[in-house]
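Note that this complex is displayed minus one protein chain, with the remaining chains in position.
Letters A, B and C name the chains as they come in the text, with residue numbers starting at 1 for each one.
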Amino acid sequence: MASHVDVKSHQGHGEGQYVPFTTQEEVVSDLITKHTKVSDKWISGVVAAGLLLLLGVVGFAMRLANGMDDRVVWGYYALMFAFILSTASAAPMIAIAPRIANAHWRRPISRAAELWSAAGLFSLLLFIPMLWILPPLNDGRRSLWFFDPDDPVYSQVPIYTPHIWAALAILGLVIVGFVLLWLSAMPDLALMREHSTGFRQKFAAKLSGNWVGTTGQWNMLHHRMGIIGAFYFMMLIFVHFLVTMDFLIVLVPGWIDALFPITHAANALQAGVATVILSMIFMRQFGGYKEYITLEQFWGLSKLLFALSLLWFWFWFSSFNVFWYGKKPSEQAVLELLMVGPYLISFLAGFVLSFLAPLFVMVWNPVRKSIWGPTIMSVAVLFGVFFDKLRYYVAAYSVPGIGDAHVHKHFMDMDAIPKVHMPGLPDIFIILGVIGGAVFFYLIFARLIPPVSIWEQKELMLYKVHKAYHRTEVFVLGKPR
Amino acid sequence: MQEHVQLTQKEINDDLLAPVLGMPKWWYGAVGFLLLVIFIGLAAYGYELYWGMGVTGLNRPVMWGFYITNFVFWIGISHAGIMISAILRLTQAEWRRPITRAAEVMTLFSLVAALSNIMFHVGRPWRLFWVYPYDFSRGLFMNVRSPFVWDPSAVMTYLIGSSLFVYVALLPDLAVVRDRATGKYAPTVYGILCLGFRGTPRQWKLQGIAGILLSALVLPVFVSVHSIVSWDFAVAIGVEGWHSTIFAPYFIIGAIHSGVSAVAMIMALVVWLYKADRYIRPDHFDAIGRLLIVVSTTWFFFFFLEWVFALYTLESPEIAMRELQVFQNPFWWLFVIFLLTSYFIPVPMWLFKSVRRSPMWMFITTILVNIGMWLERFLIIIPGLARRQPFEFDWGSYTPSLVEILIVCETFAFVSLGMLLFAKVFPLIPIFDMKEGMILRDEIRIGRRTVPASIRETP
Amino acid sequence: MAKRSILGLFTEQQVDDAANAMDALAAAGYGTNEYEVITGTPYPEGTFGEAEPKHKLFRWPLTGAVCGFIIGLVLTAGTQLAYPMVTGGKPILSIPPMAIIMYEGTMLGAIIFAVIGIILESRLPRLFMGAYDKRITEGYIGVTVTTEEDKLEPAEKLLTDAGAGEIKRGWENN
Partner (left out) sequence: MLERQGTDMADQKWGMVVDIDKCTGCQACVVACQSENNVPINEEGHFTQRRAIEWIRIERVWEGEFPDVKARFLPVFCQHCDEAPCEPVCPVYATYHNSEGLNVQVYNRCIGTRFCANNCPYQARYFNFWEPTWPESLKNQLNPDVTVRSRGIMEKCTFCIQRIRRSTRDSDREGTELEEDNRALSPACVNACPTQALKFGDLNGHLGEEAAEHLEGHGGHGDSHHGGRGYHMLDSLGTHPNVIYLKKVDPSAEEVEAHG
């Protein structure tokens, strides 16, 4: 029944189904003008984010004044590092996964997601002080690296192994992210090279290289983007594995939770979806990309957010049930510290905001299939991630005896559990500043690279065709191999 | 070879109903052989019932053996059905069409096989129904705190849910059979079974919704079932080697690994036995091969994590168990075989398109995977029990007896027989799904290139 | 009074003819509940210009879920309270195990009710087939008209005009 299809999309059908343009020229010119002209909304955004960032720097300086030795006070800093790692660094996956699955709805937003890998640079900056916050291995704690001063073999393990490996991994993640961003931006940069002026033209000319869009170049681009995307995913998992092992789990004596690295990564994917949804709503409302970022994109992502929220519960319960049922003293102490003890409020907030609320709100299809539903829920999820990370990181960093070789580090007694550690003024500055900093980076790069991928938009017009089918109208989705 | 064969609905009917209306030559032979194996297995079980659990190889440290291993294995296989059909339905993957039903039916029979393993396992099977809130005369209900009560609830939910799922998806095909069936009773029976399905737009619309809705409902159950099976082991602190939080996802992903492999196996068999090579194309094997690469690599990461944390604990039972697994006879060579068959042989092969596209190679590799995954469960359960606590005087070992081996063979024969009988009575490849696929097939011509496309309804 | 039904058969290629027949019937003043298209395979919705079938399926699984949840709650809590035996120092009302079984109950109820809902909402089981032809499952497209005796003749004429290869009559008792 293969009937010929006219490659001309009709106009003005139901909201959010496709771009209200008939020719590619219109799309290109529209997107380029939208990108090149600097809107005052953008400027105000950058200024606000920059101010927050300054605030954060001030807070960091205040903390630094007291030195690095007291690790308890650095808990909130570690929390914010984890927060950025879970949101900004995970967001590019929302571009990568649908691209590998060849889902067309991703095309208008894949760039918006990839741009967050630019904010990944910020996470690298945030990580540098962590190297001083984490003590070396020789304080007798269990570690991934099996350092043992008495053993002839394992005493050879360098005591700074965690720092080295984590630093390398995060550096690699950021580099891969930038390569991905650069690859996917190349055709658009070539467009800017032709169509724009001034510094942006020079910048584009430098980065777009000799891109002219031959078939070979296109094939190579798709091929490379697939590989780099998969590689980014692996690096992300690896980074989460190292960070949770070396910068979180080892700090809590007797916390043996083999699932936690994956829990951390899965929650990060959830937070990444929420981040992308938020950046979409901003681009839609203030960025002027209303025609491109439509209901279809929100729908696609809200399904994902819903599924990942369910996954949140499953991972949490898989760990909790084993600990609750096992009832070993060490496990009860860990539950007391991280969940039902001093940080109960924080845990409940995380539980409600990143699982219960999404479950009961997004189980309704009309809510999922709307603009505001996913948006509100992603705000909730981001707060949920914040509180969830808070109970982990602040609690773990306030455990006494970190770095002290004389404290027994295989079990934690109930009475050794520290009180809740409230944030001071510098911590609040740091929290605001880190968020502002990430947004700042994002906005800057959104200025340099078109935040809606022009070439993917054009490709979409090729492969997603709207046609009449007897008495009804259907889409024809082309799936090129 | 050309990828997609466009067929008329009549051709589809004739091809896919051939095994139901006709009778393949090999059929009696196969059924006879399987019945023989089942008979032997049941005879062995009768022997065990008469003499008691003593006829198995179980002993004091190792109280669970082949039966529980086999139970976990079949639960794992059963997960492929819902995995394939539900996830691929939800993602509207076109290549799911010919394989969904075979996968779902495999789910049903392997679940029954798994349950039968529990019956073989317990000491007094005639009282097994006490785990259900049934026996009021006893004046006592089950202890809901026990994972062995979570298990039946989850498995029964899964069994009922997936059989209803199969039935609903079967309605239109039953109508087709009703219209084709000859003989005195067959048309009436099929007519009753299909509830008078006619194919009005309303019925088709609800059929479509049913596919999505039931998938979305069964998927969480499928996740819960194997998590709970894993908690049979993980919540135990008596066995240090099992007490790990990662078990639930680890078992799930392992189940998907072995189950999807089993589906590929069944696909190959269907292609050969029922001459379905016009419906199950090389690109179906290609797709499932790609899926398998992802799944198996994820599984391997979980495997790695489980090991890392086992060593990270630095607790003596853990270390002793790993030492037994990897270095001691006979587990060391079982461990080697397990690693090779479940990952290091198949996955590199799947990287080659030629392997992914050939039914024969996919059949071989996936059989290897299932051998490996059976061994995986064995290597989790037996060494864990043999090295439970630091007390060396309580360490032991286990060798299965002939009775256990025969009964395990019986379960395999049972599932195969179930599939055969089902395929004799109902079409194993969903007819209406294939027809829909033919209707929704389309092409986009861009210049000289024609891109394969599929029609989607405007949301 | 008893209704009669006729069926006009169109071939696999006559999709548009069938659609025309539907339009003609609609123009001739037949209600949407009186004529219907029957196909052997799902076509994209509205291919024959038929009205989108309305259904209230989604309330079914919700009802089932609620029932299942309540049953699970009563069963688990009731069992533990009725036989308050201490095992392993676990609380008499242990929440996590109850959560697991209540979850299973919820899902089971949801699935069973969903299936019942699907069957009933698609107007099944159907006792009498009415006008039907086996060739429909071979790809033929049937347009049935179910109405009073007197309105049957014009309907038959409309169908033949639209190009129906064959007209069949049948009793329609429900």
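As a working rule, a residue touches a chain if its C-beta (ideal position, glycine included) is under 8 Å from a C-beta of that chain, and two chains touch if they have at least 3 such contacts.
If you're wondering where the values come from, they're calculated on a predicted model, not measured in any experiment.
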Fill in: Missing chain: touched chains present in the view
A, B, C
Worksheet item: From the list B:12, B:102, B:131 or B:320, which touches the chain that is not on show?
Response: B:131
Worksheet item: Considering the whole complex, which of A:179, A:205, A:221 or A:335 touches the chain not shown?
Response: A:335
Worksheet item: Which residue among B:108, B:169 or B:239 touches the omitted chain?
Response: B:239
Item to complete: Go through subunit A and note every residue touching the omitted chain.
Response: 324-325, 327-330, 332, 335-336, 340, 411, 413
Worksheet item: Which parts of subunit B are in contact with the chain that was left out?
Response: 51-54, 58-61, 63-64, 121-125, 127-128, 130-131, 140, 142-143, 145-149, 232, 235-239, 385, 388-389, 391, 393-394, 396
Discussion item. Please output the residues of subunit C touching the missing chain, sorted low to high.
Written reply: 83, 85-92, 95
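Quick note on the criterion: only the chains that are shown with their structure count from here on.
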Worksheet, complete the sentence: Label-sorted list of chains bordering both subunit B and subunit C is A
Worksheet item: Relative to subunit A, which chain has the most distant C-alpha mean position?
Response: C
Worksheet item: Among the chains in this structure, which pair is joined by the largest number of C-beta pairs in contact?
Response: B-C
Discussion item. Centroid from C-alpha atoms only, then distance subunit A to subunit C, rounded to Å. What do you get?
Written reply: 43
Worksheet, complete the sentence: Cα centre of subunit A to Cα centre of subunit B, whole Å, reads 35
Worksheet entry | Numbers and ranges of subunit A residues touching at least 2 other chains | 321, 325, 327, 469, 472, 474
Worksheet item: Listing for subunit C: what residues touch at least two other chains?
Response: 43-45, 48, 88, 100
Worksheet, complete the sentence: In their shared complex, subunit B is touched by residues of subunit A numbered 1-5, 7, 13-14, 17, 101, 142-144, 146, 237, 241, 256-262, 296, 299, 310, 314-315, 318-319, 321-323, 325-328, 369, 410, 462-463, 465-466, 469, 472-481
Discussion item. Quick check on the complex: what are the subunit A residues that touch subunit C?
Written reply: 317, 320-321, 324-325, 327, 365, 469-472, 474
Item to complete: Flag every residue of subunit B that touches subunit C in the complex, lowest number first.
Response: 8-10, 13, 133, 140-146, 149-150, 153-154, 156-157, 160-161, 164-165, 167-168, 171, 175-176, 179-180, 195-210, 213-214, 217-218, 220-221, 224, 228, 432, 435-436, 438-440, 455, 457
